[in-house]
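Dropping the structure in here first, questions after.
With one protein chain held back, the other chains of the complex are shown just where they sit.
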Amino acid sequence: MTSTTYTLTHDNLNALLRALVAAGKQLHAPQRVGPKVFFKPVNDAATIVFDYVQTAESPKSLLFPKAEFLVSYRQNSEGMVVTDHLQKEIPEMILFGSRPCDAAALSRFVQFFADGHADAMVTQRRRALTIISMSCIASDPACFCTSCGSSPGDTTGSDLLLTPISNGRYLVDVVTEKGQSLVAANEALFEQAPTIVKDSYLATVEAVFTPEEITKRLATSFNDPIWKNASLRCIGCGACAYVCPTCSCFTIEDEGNDRTGDRLRCWDSCAFALFTVHTTGHNPRPTQTERWRQRVMHKFSYLPETNHFLGCVGCGRCSRACPADMNLKEQIIAIAELLPAIG
Amino acid sequence: MQSLQHKAAELLGSNRASVVIGYAEGSDGRVRPHFARTNDDAKALVWDQRCKQNLAVYLTKHEIKEMGPAAIIASPAVVRTIVQMASEQQFVRSFPITLVVDNDQVTELNDGPSLEAFATSHPVLFPSHVTKEVEDLAAMSVADRFAFWQEEFSRCFKCYACRSACPLCYCTKCITESNQPQWVTVAPHALGNFEWHLNRAMHLAGRCIQCGSCTLACPAGIPIALLTIEASNIVQREFGYQPGIKADAPAALSSFRVEDKEAFIR
Partner (left out) sequence: MENTYKPYLMRIERAIDEAPGVKTFRLAFANDDDRARFSFKTGQFGEYSVFGEGESTFCIASSPTRDGYIECTFRQAGRVTSALARKEEGDTIGFRGPYGNIFPIEAWTGKNLLFVAGGIALPPLRSVIWNALDLRSNFKDITVLYGARSVADLVYKQELDEWGKRSDMKLVTTVDPGGETADWKGSVGFVPAVLEKMAPSPENTIAIVCGPPVMIKYTFPVLEKFNFTPDQIFTTLENRMKCGVGKCGRCTVGPVYVCKDGPVFTYRQLQSLPAEY
């Protein structure tokens, strides 16, 4: 329903953010920590920053906390009692300043957890979350959203999308009913927009491959030497997976003793050697070569096949974060340039 | 740069090395680890101020080891790492061929004494802000310091880039990967993060050669090197032991001398 548009001045945007904090909403917005920018809970709207290309960490933790209680258990005189954390109310959350690629990623993330055996926790958190994204007027060389089905002004997944236009104003795309009700509740701050073409204000991100050609190439490149060569410098940490807005692998761990404690799920990564290792010591993915291949195949081949979306939105975080400069965009381009398998 | 590329080509050509571990141009103005195995590969080698991540981490990586004898282009920090690894018996047969570059002059360091001499004559040089941060932290009250680390660790999600980027974190099974018993809580919440970082700092106390690769690697921007730098400073102050200087020195925290002030072991 990308139909209604408004404009908003920068002052009114600040007023809106202040009003949301004052109303006791849990607002998460980009804030600077050293040289990096992170989504953090906002106590004072003045700490929100606007001059960043991309945050270091994705906003996925709002839907999928890095450590989340699944159940708690307690032994009483009657026996073991297991309680469910689902019953606890999730506070209303607002994500401000996510990029269009982030919002697109979160919509795929929600889709993944809803497909098949639906995940109640992620679904519940998305329901409690309103996403106000900010279009990109700048990009950096790690960005490749336009190759992954998103773009600097993509409204997918956002409830509201703001685009900075001239004179310190923002064009407001109202994408969902949730976005509409947020506007309605703060109507005085918004102005009806004249017809504005937002494209001219957006960053240019050149498309460097098409997902279809990559998926096709990958179908015949499982045993290509490219994986070993590409993964040699990979040091096997989980930085790429943990900053990624679509990576969703997790582990389940107990904390406590046999009488009382909790069962949690925590982020995990296919880059770790122990991720797939069997109790017998057998490891189906014994070296970083197989693990790096898994990461790329999962995003660009398996997810398109099984869930009908690409597991990457081209946000570039993994490339920026990688201590060994494993640049995903460059590696995907290299795959696109692979010759088709003979025979 | 050229003399380095020539030297690498020469080592590969004479089969003294099957791989030269160095740096090449990376993406967007960065450099990246590069494994030269041919003449052409050697032409891509670069060496400048951007080459900060400690390359010695690859000396224990399976895929690199199976290539055969390695040469490594070494910063002073990498030389200290190799000396420290040697003191921990990490090189069974011989040292890697260690190449140090000074004014486009390439020198081979192939034995303990020459590595030690280089390490001794090239002391640790921190950027001034790091020295100040270490001092500032040491001057804080315990409560303030605790609050500082609590805030920093709140961003840790346990991707273990700090561990993976550290050449002295070479354990084949990390303490975090052992669950019988579960020494370190798995979850990246406040307690689990403190447990991990304190274990890491203690395990590297007196072993950290202060290269700063852990901080550089951290995607959450946590200045974790400050912990191991200070831990190594304390060990030096208390035991007179500096890691990465003597290839045959017994480790400060896992050896005993009669004159040690702690009496419990006597």
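Structure notes:
A and B are the chain letters, set down in written order, and residue numbers restart from 1 in every chain.
Operating definition for what follows: contacts are C-beta pairs under 8 Å (C-beta built on N, C-alpha and C of every residue); 3 or more make two chains touch, one makes a residue touch a chain.
Because the structure is a prediction, the values reported are computed rather than measured.
Annotation: of A:101, A:239 or A:270, A:270 touches the absent chain (contact as defined above). Of the residues in chain B, those that touch the hidden partner chain are 179-180, 182. Residues of chain A that touch the chain left out of view are 70-71, 73, 79-80, 82, 84-86, 112-113, 116-121, 123-124, 222, 248-259, 261, 263, 265, 268, 270, 275-280, 282, 284-285, 290, 294, 297-298, 301-302, 305-306.
We adopt the following convention: only the chains that are shown with their structure count from here on.
The geometric centre of chain A is 32 Å away from that of chain B, both derived from CA atoms. Residues 26-28, 30-35, 53, 57-58, 61-64, 155, 157-161, 163-165, 177, 185-189, 192, 213, 216-217, 219-221, 223 of chain B are the ones that touch chain A when the two sit in their complex. Contact residues of chain A toward chain B in the complex are 33-36, 38, 56-57, 66-67, 140-142, 228, 231-233, 235-239, 241-243, 251, 253, 255, 264, 266-267, 269, 272, 274, 287-289, 319, 321, 323-325, 327, 329-330.
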